[in-house]
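One chain of protein is taken out of this complex; the other chains stay put.
Naming follows writing order (A, B, C, D and E), and every chain is counted from residue 1.
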Amino acid sequence: MFRASIQAERLQLWRGERHVLDGIDLAIDAGEMLHVTGSNGSGKTSLLRTLCGLMHLEDGRVLWAGRDVQEDLPAFHARMVYLGHEPPLKPDLTARENLHYWIGMRRPLQRRDVTAALDRVGAGAWSEQPVRTLSAGQKRRVALAGVILCAVPLWLLDEPATNLDGDGQRLVGSLIDAQLASGGVVIAAVHQNLAVSGPEPRRLELALA
Amino acid sequence: MFRASIQAERLQLWRGERHVLDGIDLAIDAGEMLHVTGSNGSGKTSLLRTLCGLMHLEDGRVLWAGRDVQEDLPAFHARMVYLGHEPPLKPDLTARENLHYWIGMRRPLQRRDVTAALDRVGAGAWSEQPVRTLSAGQKRRVALAGVILCAVPLWLLDEPATNLDGDGQRLVGSLIDAQLASGGVVIAAVHQNLAVSGPEPRRLELALA
Amino acid sequence: MVWTWFHRLASPPHVYALAARLTPWFGWAAAIVILAGLYGGLVLAPPDYQQGDDFRIIYVHAPSAWMSLMVYVTMASAAAVGLVWRMKVAHAVAASCATIGASFTFAALATGSLWGRKMWGTYWEWDPRLVSELVLLFLFLGYMALRSAIDDLQRADRASALLAVVGVVNVPIIHYSVVWWNSLHQAPSVMKLGKPEMPAAMLVPLLTMLAGFTVFFVYLLLVRLRGEILKRERTASWIREALAG
Amino acid sequence: MNTSALQAARLILARDLRLAVRKRGQFVQPLAFFAIITTLFPLAISPELARLREIASGVLWVAALLASLLALEFLFRDDAHDGTLEQYALSGQSLTWLVFAKTTAHWLLTGVPLALMAPLAGVSLGVPYAALPGIIVPIALGTLVLSLIGAIGAALTLGVRRSGVLLTLLTLPLALPALIFGAQATDLAIHGANFAAPLYLLSAMAVLGVTLAPLAAAAAVRISLE
Amino acid sequence: MNTSALQAARLILARDLRLAVRKRGQFVQPLAFFAIITTLFPLAISPELARLREIASGVLWVAALLASLLALEFLFRDDAHDGTLEQYALSGQSLTWLVFAKTTAHWLLTGVPLALMAPLAGVSLGVPYAALPGIIVPIALGTLVLSLIGAIGAALTLGVRRSGVLLTLLTLPLALPALIFGAQATDLAIHGANFAAPLYLLSAMAVLGVTLAPLAAAAAVRISLE
Partner (left out) sequence: MSEFLHMGGYAAFVWPSYALTLAVVLCNVIWARRSLARACEEARRRMLARSAP
């Protein structure tokens, strides 16, 4: 029987002249959350991108449910979602359309699923407006709706609470709570703790190389 | 003798179908700071952009030192600096070059001025690296260096602490303190209070239209 | 005096009401005059001594061509006023012109080339007049494309207005450069064929048609203008009455 | 249970077409471009149809090539910019199909309108009406080949800012054969000759492209995302 | 004490040139396009220099205009994207000068290289060496006019994504006179005639453009920032 869990062993990552990740190890289990912290430029974003295989590792490996993700990258990707600094949205499509095309690529969607997700993040009111006309925080909320809709066990979030107002921050907390409760794994790069209830999240402090 | 102060009267702003600002008034004096708060999409960014004349007002006017800014927009612009959601930096230039060209357009710069500003925001170490290779927070810091270098009385900052680590947030606070101490005016759109010492900042709460 | 008049023209509700009142008059006037012109052109006017009945195309072609130029000039002037005085109504006028102008430019080209097929055997010749007309079509299309590409109405207005003004400065330059170009390679110059001074029986219907099309343009303008004004008056309270009545 | 590769591809195709419609008349633009270029040449050379006819095939093909290339640079650019492409790569779907979908969309939005527009431009250049099929078919095929080859170039030059040059330099040498045969077919048609031979070669290229190009392009995308 | 308008303009010019050097592509791109178009014609039409010479002026000019037009799209695009343009508008400096500086930079990076490269292409099209000055000078002037007119179009299409062809549609009709006179001058030169007359007209346009276009373009920039 399959159990969500991710490990990383001895990650070595260089970017240009810079040795960004030097022998990072981590192991998170179902229902656990990891806060990746560290000063600006310490490599949080790089780490997340490395975990989802977007960056070429010098050395070390990433394991999902005990198997090296490089063995079957598509299968791994189908179980995870990554949200970077910029919400991956098309300016000319509405919030709803964006979700339809973005998430629709991963799993078939009912219109009501999308509606539900949009309402969940409080985007119902402006879900038919071209994303280009949305405010920074509104875009972020739409992106979060996408994350929910993926319905995958592994979340990799890069400063998910950016640009969000008070409600928004609490929203992120509760979304993560739900994900953890359902046996998922969440890795988030953050500067302040997220408003999650439940057990104190594990934390990985990256040092500036 | 000239004294920094900004007023806005009955601002009416429409964006597309949306009545974003409906009769906003404000008046801030030298040495004062205004926190513009409000939920996502309430119009903080729009307000800041309107104040610096980037958006076409339906009605109302903005006064700088008692005179309508429309009378002499360039003169007003020469006394203010606006920092938006995205740092205005050229990916292919280094941090130093960016500041040289960006701020150099406003006032003649010595190389050491730039160096000083970069060190002030803790960007000295990577000031010769193309901005494209910088992390989100590092870019933000470079932008802040630009704001200092402008040496103008009015600062309009849109969520200046985004992507910044703990130090970074304190840094923003101290920069603003210095600006206020020197008789400047700061208007910042924020979700949490900035770490400013000194008197409690005025606040303007925008409601969703 | 002039200024009060100017100000009333600047006030949307007044213009809206005025347009609403005038529309039917111009509509019927256009219909009558054009019908008269058609009768004159198709029935009264005798066949041309060298072109036979073919010359009758002129009664639709010349007016269309004339319309295309007139509309562009109107559009540009309105745009200029809108830019200088930030006058909504002027922008509304300019916006109303584009489609009308483009369609009649097209008509001029099509009827012209039909005529040409008869006169010199091909649908198209690189005659200066035709080229300038074609360029005019491009200008109209560009204007419309720019408008439709910008979704914020204020910005679309001002941007396209600037384009129209720049364009109208260029139109004469373009026209003369094309004529000059053509004179260098003596290609057939179309219009000369139509030129030999017409007998009154032919000329009068032509003038009638020109007049009729002009009135028709005003009618179209008035209708569209109301719509464009409504689009630009978001807040106004007078809209309620206007729509009610 | 996941979306099938085909379904995903259909989604992307649908999305790109919708985007094109959103940006009102993405596909009207090649037409305008075509019309303008074909107007430029007579103005730059001479109004005599007899002389224009001689260069018609060249003009039409240059115009087609440029219109198609212009759009190619944006084939992946926008998606890469707003992070959508990254999300494709992370969607667990086969990139090949996605690339194929995007290329098809590009061809439908540029190649096909161009092919349909070409005859009009041809007439204004004095091409005899009988020769018009000899314009439509080769240009449709030629632009398809261009889109396919161009997709590889576009993907390879993703990382590069201002990739325009590289794209051109990579794509055109590869596309040159298509252009030569295409122009030749059109030229033969204009002179009333039989243009089957070059057309066959062109179709062969198209088939080859459809089967191989998407694979290469997908690989290129993966490389430039790393 | 503030930076003078002229100094600011010089800064921008310097910056754009440096950026161009950073990503060499920027000024290789137009040259590549130019080379391709001019080489494509012999392939598409016929290798006989006698015939090519007849159309040489037209080919050179259309190629030059298109090449420099393609680069125009990026005149303000990048700056608008990363917010630099906004900062210009807020710098308290006269936008007219800034626009003028950027336009000059664009011309130096596209027009001039094109003018210098054109003779090569000309020779390959059978243009006699005596006529080469008749290529360089007019093309240099013509591209300057185009850059100036194009700056307006580029500024107007700022808000628009993928404005490439829209820009073409707005700019080329306005640039027709430059094309006509320029091609005329080159053609006269090729046939060994005196090409002073069209050249004067061309220069007149350039002067007119230099004085008026930046004003219009600056207004356009302000509009599309609104």
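For the reader, a short list of remarks on this structure follows.
Just so it is clear, a residue touches a chain if its C-beta (ideal position, glycine included) is under 8 Å from a C-beta of that chain, and two chains touch if they have at least 3 such contacts.
Everything quoted here is computed from the prediction, not taken from an experiment.
Among C:Ala36, C:Ala107 or C:Val179, only C:Ala107 touches the chain left out of the display. Residues of chain C in contact with the chain left out of this view: 42-43, 47, 52-54, 56-57, 60-61, 64, 99-100, 103-104, 106-107, 110-111, 114-115, 117-118, 216, 220, 223-224, 226-228, 230-231, 233-234, 239-240, 243.
Just so we're on the same page, only the chains that are shown with their structure count from here on.
Under the contact definition stated at the top, the chains bordering both chain A and chain E are B, D. The two copies, chain A and chain B, are related by a rotation of 180°, based on C-alpha atoms and rounded to the nearest 5. By C-beta contact pairs, the most connected chain pair is D-E. Chain centres computed from CA atoms place C at the largest separation from chain A.
The geometric centre of chain B is 45 Å away from that of chain D, both derived from CA atoms. Rounded to a whole number, the gap between the C-alpha centres of chain B and chain C is 48 angstrom. Chain D has residues 23, 29, 32, 36, 43, 78, 161 in contact with two or more other chains. Of all residues in chain A, those that touch two or more other chains are 91-92, 130. Interface residues of chain E, counted against chain C in their complex, comprise 152, 156-157, 159-160, 163, 166, 169-170, 172-174, 176-177, 180-181, 184, 201, 205, 216, 219-220, 223-224, 226. Taken in their complex, chain B has these residues touching chain E: 52, 54-56, 74-82, 84, 86-93, 97, 101-102, 104-108. By the touch criterion stated above, chain D contacts chain A in their complex at residues 1-3, 7-8, 11-12, 14-15, 18-19, 22-23, 78, 82-84, 86-94, 98, 225-226.
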